[in-house]
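Missing here is one protein chain; the remaining ones are kept as they sit in the complex.
Then we have subunit A:
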Amino acid sequence: MFRMKALVAAALVFSGSPALAQTPTHQEAKPLEPGREALAISYEKYALPNGLEVILSVDRKLPVVAVNIWYHVGAYHEQPGRTGFAHLFEHMMFQGSRNVADDVHIARLEQLGATDLNGTTSFDRTNYFETVPSNHLETALWLESDRMGFLLDAITPEKLETQREVVKNERRESIETAPYGAAREKAWHALFPLPHPYHGDVIGSMKDLNAANVDDVKDFFRKWYAPSNATLAIVGDFDVAKTKALVEKYFGTLPSHARPQRPEVAPVNLTAPVVLREEERVARLPLLSIQWLTPAYLEEGDATADVLATALSTGKASRLYRRLVLDKELAQSVSATQQSQGAQSVFSVDVVARPGVSTDTLLHEVDAVLDEVRQQGITPEEIARARTRYDTRTLAGLQSVGGFGGKADVLQSYNHFVGEPNYVAQDLARYESVTPEAVKQFAQNTLRPGARVILHAVPPARRQAPLDSKERH
């Protein structure tokens, strides 16, 4: 499963970046289980001589076609002192190129009826996509190829300055003025200490955003934005032969070089708990967030973590919700997630307190629930429910040809992480092998009390939600 939490319009993605397979393995697509036939996706994959990978998948449900390009570069590849740069660069890709005037990229697509139009940056990759009426496929290819080949012709310091301000506002919306935004960022820093490239989160720091210059843009483009480091997916209602010719016309002559090497980074190993007590400036209720480093996307343990997260917090019968929200009425909301990422994933449990409840009380309760899992695992029924949920969700993801998590993104994601665009069956098969015992082992060995970051984000007493005086202790 990969999940994306994206902000709109040239957005960034904090999560959802599963792992780059060291050696792309071409596995034979496993036959789909009975009842899962609808998950089969037919596609064709090939490469141009300049290294650009192309994935074509016909889907004639509606007269629209999705164009979706993944550049295999993200915040993971940033230079020290330039956190946030991959995402700032993504914004520059919408500012015009040799043959496309400044600022017309999005407007031009909007006025021909494009939907699901955006760009997103994660730790491991950056993507650009639009769904257009089928007669406008060539326009989308023209726009995408011009910025892949000729972006630098149009870069100016003025444009960089404006987008720097736009991105700083994006940061203010998601960090400084968002409930718990600043506190969460500190917890993230603690999970991935420098020099780990995940340290800066995707949005980066104000200081580093201020430091970025035009030379950075040029260097980054030359190194990472070559056709050899990109994959183009076209999904929807199109003619395969004509489209291949168009791809050749627009992308075939773009200069390239050998695919750049992915930097090797030593994994972070937390050896002691890190406790952060932060004064919360925006929200009115306290938040407890507990976070562990967990196996990367698709690695052993990643699927187990998904199942446990579901059993802990999805639905009113889930373990944390039932105990903290329904039975004890200590929490307003609970959320457990496995944020699957390419280098290392993060498992987190977030609990927002009811007025008057301390985060220390919440911590005690969460630990009691986790101790139960550490001792007894979870039930086969909980695992079966999670599996049905993933089957349904995965199928639903294939409804849209483009957009966040649509069919083109699904093909791209599997291609990025395992080299095989149609990996749906293998992905879902991972959950077949999750057992109560595996969940128990995961809780014992990975979700250790001694290797986690614990964030208490607590508003000052005078700004907390007022309590009814007669019930105050």
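Just so we're on the same page, a residue touches a chain if its C-beta (ideal position, glycine included) is under 8 Å from a C-beta of that chain, and two chains touch if they have at least 3 such contacts; residues count from 1.
Assume contacts and distances are computed from a predicted model.
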Hidden chain of the complex, named as in its UniProt record, picked from "Insulinase family protein", "Lipid II isoglutaminyl synthase (glutamine-hydrolyzing) subunit GatD", "ABC transporter ATP-binding protein" or "Phosphate transport system permease protein": "Insulinase family protein"
Hidden partner chain, touching residue among A:186, A:244, A:262 or A:389: A:389
Selected from A:80, A:193, A:263 or A:315 as touching the chain missing from the view: A:315
Contact residue for the chain not shown (choose from A:47, A:101 or A:275): A:101
Per the touch definition above, residue among A:51, A:260, A:356 or A:436 touching the missing chain: A:356
Residues of subunit A (touch criterion as defined above) contacting the omitted chain: 7-9, 35, 38, 61-64, 98-101, 103-104, 106-108, 110-118, 131-136, 138-139, 141-142, 145-146, 150, 153, 161-170, 172-173, 176-177, 179, 237, 249-250, 253, 281-285, 314-317, 322, 325-326, 328-330, 332, 352, 354-357, 361, 381, 384-385, 388-393, 395-396, 398-401, 406, 459, 465-469, 471-472
